[in-house]
Structure formats: C-alpha cells, structure tokens
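What follows is part of the complex, with its chains left where they were.
Chain lettering (A, B and C) follows the sequence in which the chains are written, and residue indices restart at 1 in each chain.
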Amino acid sequence: EEPPVIAAAADLQFALTEIAERFTQETGRTVRLSFGSSGNFHRQIREGGPFEMYLSADESYVLDLAKEGLTRDEGALYAVGRIVLIVPPGSPLKADGSLKDLAAALEAGSVKKFAIANPEHAPYGRAARGALKAAGLWDKIKDKLVLGENVSQAAQFATSGSAQGGIIAYSLALSPKVSALGKYDLIPAEGHDPLRQRAVLTKKAGETAKAFYSFVQTPDARAAFKRYGFVLPEEK
Amino acid sequence: MDWTALRLSLTLGLWTIAILLPIGIVVGQWLAWGRFRGKALAEAMLALPLVLPPTVLGYYLLVSLGAHSPLGQAFESLFGQGLVFSFSGLVVASVLVNLPFAIQPMQRAFEAIPSEVREAAACCGMSRWRMLIHIDLPLAWPGILTAMVLSFTHTLGEFGVVLMVGGSIPGETKTIAVAIYDRVQAFDDGAAGTMAALLLALSFATIGVSYALTNRRQGR
Amino acid sequence: MSGELKVSLHQTGPIPLKLDFACQPGEVLALFGPSGSGKSTVLRAIAGLYQPEEGRVSCAEACWQDSARSIFLKPQQRQVGLVFQNYALFPHMTALGNVMAAMGHLPQSERGKRAANLLSRMGLMNEAQDRRPSALSGGQQQRVAVARALARDPQVLLLDEPFSALDALRKNELLPFIAKLAREVKIPVIYVSHAMDEVLRLADTLVLLEQGRVAASGPLEEVLSDIRLKPLTGRYDAGSVMHAVIEGHDEAYQLTHLNLKDGTRLKVGRVDAPKGSQVRLRIHARDVGLALTPPWDISIQNILPCMVAEISQSESHLADVLLKTGENGEGSPLWSQVTRFSVAQLGLRPSSRVYAMIKAMSIARSDLAELS
C-alpha cells in the first residue's frame, strides 16, 4: 500500500512536516504531504483527487465538501490562525500590532506599498482586511496594497524591501527565515474573523490516514501547532 | 535536493517532447504544406493554450479530464486508473500546453524547405517515409530542435497546470518546479536556490550540447 | 520494362499548353524553343510535378496521368529521372549522398559503389564527391544532378538543359554517354537545350515549342531541313541530314569512307564504328560550296556531282540552294548556302549541274551520330 497523500494548507508547511515525522517515528507508518492552496485542494477533491485527508486553512471549504458528501464527516478544528504586522528593516513603520503606527504613517504618507494576501480568496487576506477595516484604515490603505496570491507571497512582498510592511500569518512570521527579514507584532484576534482551520478525512481515507487524523489531534501534535504559531481551538 | 522531483520533471519533459515530436511533425507539415480554407484559424487556435493563465487552464483541464468527464471516464475504464492526479495526466496536460511551442517552430522550419528540393526527392522515387527521414527532418532540424528545446524547458518550469492537474503528489506528480516553488513559499531560499541552480545547470548543459551538435552537423 | 512515352497536354492558362508527342524507347527527343515557351513546364508535367488542366501521359502500358479518368500518379510512382534546370540538389548531402538518395531501389550495400561510379563517369572525382553542393562549382553541381537522375534507373529520362554550365570538353565527354545510355537502356529521353550543337549530337526527334504549342515536330533531319523554321531553330541555319554506310577506314590518314544511298562516296574523319555500320551525317548548308567544274588540286576532299533543285533568295546576302546529289539529281537532298552574288556569278538556275564541295572536316565529329 502506498502511503496516503495528505492535502494541507500552505501555512502548515513547518508544523505539519514536524508532526508527520513524529508520526512516522511513533507508528512506523508514513504519509505523503502535499502543501498548496486550500482552494485548489477543494477543487481537486471534488474532481476525485486522491487525497485521504484534507487540512484546510479555511473551514468553509471543509464544510462545503462535507455537504457534498465527499468527506467522512465535518472533521475537526485543529488550529486557529493568527496574523501579525511585519515590517522589514529600514521601513518607516514600527512593528505595532495595534496598527496605530500604521495609521500615523499613512497620514504622513510614508507608506507607499503594503502587502497582504488577496482577500478575494485567501483566508489570511480576508483576516488582514478585517483587521485593517476594524482599525479604520482600509479606505486609506486600499490603493497602496500589493496582493499576494497566498499569504506566503504576501510575506515575500512584505519583506522584499519594496513594500513598507504587510500583514501575514503568525505561523510564517515565527519561522526563523522570515523572522530574520523583519520585525513583527501580533495583531489582536478580536479585530478580525477567526481563521478556523479544519481537518477532515475524505471518503478515500485508509488506515494510515485515519491514524494520522487521530495523531494530529493528540496533545503532542497540538503542542507542535502551538509552537508554530497556531492558537489551539480550546484556547479561544 | 529533491531528486525524486528532479527525475520526475526530466521524465515528464522527455515524455512530453517524445509525444510532441510526432505531433509537431505531422501538424507542422500539414500547416506548412496544406492548402485549405481556415488555415489561419487553425494556426491561431494552436496558440490559444498560451493565452490562459496556467492555473486556470489547469483547472479547466482538471474538469474536462477529471473523473466526472467523459474523457476521464473513458481513460479510467481503459487503463483502470484516472487521468488526473497521475503521471499520465501530467503528460497529457503538458503536451496540450506545449502544443504552440512544438508546432509553430516546426511549421516554419518545414515551410522553409525549398519546394524544388522536395520535388527532386519525389523524382528520386523517395517514399513519403524516406523523404521524411532523409529530406524533411534533416533540413528542418534546427527548427525542430528549437521546438523541442522550448517545449522541454517550458515543461521543466511549468507549474500552474502541473500543480492543478497533478495535485503535487510526491513521487508521482510533484515535479521539481513544484518542489522549488514549495521551498520558495516556505522561505527556504537555500534549498530553493540549490535546486534552481542544479536545474539550470542541467538544462544549460543539455541544451548547450544539443545546439553544439546541431551547429556542427550543419557545418556552421 | 520501359516503353513508348506518350504525352498530350492541353490548357489555356496560366501557362498555355497545347501539345501532343510521343517518344520511343531508345529515342532522344529534343524539346527546343525560345525562353519561356514552356519546355520546363512540359518536363514537370511528365514527371508529375505539374498538373495541367487536361492531360494524358502514359509510359509503356502504364497510364501516368489521364485527366478524363482523374488519374494522376505521384512523381514517386512514375520512375522518371529528371535533371532540374536549377539542379535542385539536396543541400545537406554530399555529392555522393545526393546520388545515393536516388537509389532507394538498390540494396544499401551497392549504392555507395554505384554512386561513386556514376559520379566518376561525370568527371567528379573523389575529393569533390564528399563535398556538399554549396562547396561545388556550378558545373560540378550540374553533373551531380545528372548523376542523380541516372541513379534511379529511370524508365524515362528528362533532361532540362543538363549541360548548360559545362565547358565544351566536358560536354564532348558526356553527350555521347547520354546518347549511348538512351540506346543501351532503351528508354525514351527528352532533352531540353538551347545549344543546337548539343541537340544535333543527341537528338533523333525534334519538337519545336512556341508559347506552349508545338510549332513543328518530327525527325531531327526533317525539322532542321525546313528552312521556314529558321527563326525558331536560330542561327544554326538549315542543313541536310543523310544516312550513309561505312565502307571502310583509312587508318594511315585516320579517315573513314562512307557510301551514301545513291552510291556517292564521302570521306570523313575516322568514325569509331565497324565497316558496314549505318551512320547519320549532318551537313551544314553553309559548309557546302558550289563549283561549276570539278575542282582539282584543292584540300576539299568531297566533291559531289549534283543538280540544283531549287534556289530561295533572301533579302540578305545569302541564298539557299537545294541540291539533289547525283549526276541527274537522283540522290538525296543537300542544302547549300552561298552568297546571292555567287548565284549570279555562276549563273545558277534550277536543273543547273554543279559540284558540291564539302570539306572533310566540316562534317564535324559532333555532327556525326551513329544510327542504332
């Protein structure tokens, strides 16, 4: 039997890789991880994709699939994402999660470009838009936005030096490579809709996938998620 | 370094040009020498796979080759395996996407063969097949090589369609392009850089050698 | 197996064509006519490279084209050897490769040797055989093209000005080769050339084209003897063609004695054919001088008693005098071209008795073609 393919949102790159390694150590079974856009996986599963488990960055995708009867159940929340404001070195902005400094800088006109993920389809983009709207900055910053296809690209924009800052996933900001490229500060979770991330077993799930699904919900795994910047569902 | 992905990409590239070579020759010759109404439209049609963003094209392919589509079902009942999310699906997608790169340069190359040379070959009693081997292919060779190089390199770098149709399954549909992309997305510039450099070096060497051989053969 | 080639092509445009002719195996048919008269087009139509509106082409029993029955065979199925006017060599192959490419019908192992052989026959030696056309001179390319056409062992040989780029010496080597080949292999040969001397040496039949139409056709001797066709046959003015039998050779002086049908004897340069062979002589009208009494002590060897049959005066300084050989004009027709002044001076009139003087060497070797 080939190891099952697990479709996972791109923001789980670091966390899930570690969890999968641990899973292999403990159970002797392996899984194949495929990271990508949650939306793409959603379509692929609908088109008969061979994924046995699906970890989406946006729970609505999972619920959709559940409605269509392509999953075993509605799955389980495994994490809630947080967002941060990140500023690269040399930026006039301060890393201030309350976005007050951003407001001032916008007034001063020192912000030329500001990176977020595309709110039309990326969950972290929607959260960023929510936070900016809550801070009353959306209309002022709208014309200065550069939009990443996903949050990773938004982070690349934000740290490229060509933008003065951006809003990205906490999980990304925590990774050593990104944190070296700029300072960041958590944006209060109250400002935006929660980024509820849901995992589910598809109808194709086999024994290993089922085991992995359970493993992802063990305290060990949860600790790993936490370490990589995810809030655990209970903590909400 | 993700060797599996690299091997997969090279295999995919080779399969793609292996399939495109005969298609390009047949369609290229047909467009070069055929006289029919709507030829310009046929030529234009062939450029269209390029117009759509790869991911979108990939999505349309996913739907039209997928398990619910007649094509996908036919393939599944024949080979017991779906077309999408499999290496075969990648090959099909890759071939479709690269059609313009393969056909157009070949068409031009065939057009450039002086008609009297082909007439002379016919008067030498060469069958269509011998003419192809001894006249058409050698004379159109630089154009065919260009077609192959463009298709091969484009397949190596192709990413949107491959990701969509293939689903990035390690060892099966996760090509080196996807692997590099993943590394870049993960801010793992080091690994991405290594893979990119190796891929570039490898392609550079392969293409350089084919061009060098062709240049020598042409006696230039 | 080869056989008679029958050609009938008709169309009104874009290239007007209106012609019917046939060519027997072993026969060399010259297609002659001004530039743009359609000679190459005719050859292309026979080879299957051009399809005129209406046409019938057949070779031996095989029908190659019949527009009435919608038959049109591809060039590959016609087994013709065609030398293109512009050579059309394969640019990526060596001279040898070009010739071998036409040998699809032979086993691989024989091709190289035969091709090298053919090229040597054409005077293209080893070093040049391995060069591509771009590194060959014009005449060398042309010879490769001829070798390639022969390489196919064709049932019909079509030559479009095959020696236009060759010097006289080479031509003198190659023309007899073609003539011999046609006769030995017994295939119809159609020969397009602007050089009348080539036509004279090679052809049996002449088809004169003018704007795609046959202006005249028939045995070479007849067409060329027809003084009215002079504007078409060009400055190689009329002449006479005679059949003769070799009576013997004079080895010491390298001469050959010939007997005309009427018993008249002629001396010409040594002909390489056994006693008793039939030969064809062409005697240029302008090489025939006239005398009223048999001249003696002159270098002109052939002095034939003749009778004047007809005199046609022109506006120029020349007059054409038709003679009949023999004391009483009972022999073959012989044309002489002299000045009008001479006609007056000698008082020539029809039925005058004269002596035709033909220099032995004016029957140039190249005009001396053997008959079968």
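The rule we apply is simple: a residue touches a chain if its C-beta (ideal position, glycine included) is under 8 Å from a C-beta of that chain, and two chains touch if they have at least 3 such contacts.
Note that the structure is predicted; figures quoted are calculated from it, not measured.
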item	value
Overall stoichiometry - one representative per chain kind is placed in view	A x1, B x2, C x2
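Going forward, only the chains that are shown with their structure count from here on.
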item	value
Identity of the chain that, by mean CA position, is farthest from chain B	C
Distance from chain C to chain A - Cα centre to Cα centre, in angstrom	91
Inter-centroid spacing, chain C versus chain B (mean Cα positions, whole Å)	57
Approximate Å spacing (C-alpha centroids) for the pair chain A, chain B	35
Overlap residues in chain A, where contacts from two or more other chains coincide	none
Contacts with two or more other chains, residues of chain B listed in rising order	none
Chain A contact footprint on chain B (complex, rising order)	55, 59, 62-63, 66-68, 72, 82, 84-85, 163-164, 167-171, 174, 182, 184-189
Residues of chain C touching chain B in the complex	47-49, 74-76, 79-82, 84, 86, 88-93, 101-102, 104-105, 132, 148-149, 151-152
Residues of chain B that touch chain C when the two form their complex	114, 116-117, 119-127, 130, 134-135, 138-139, 218-219
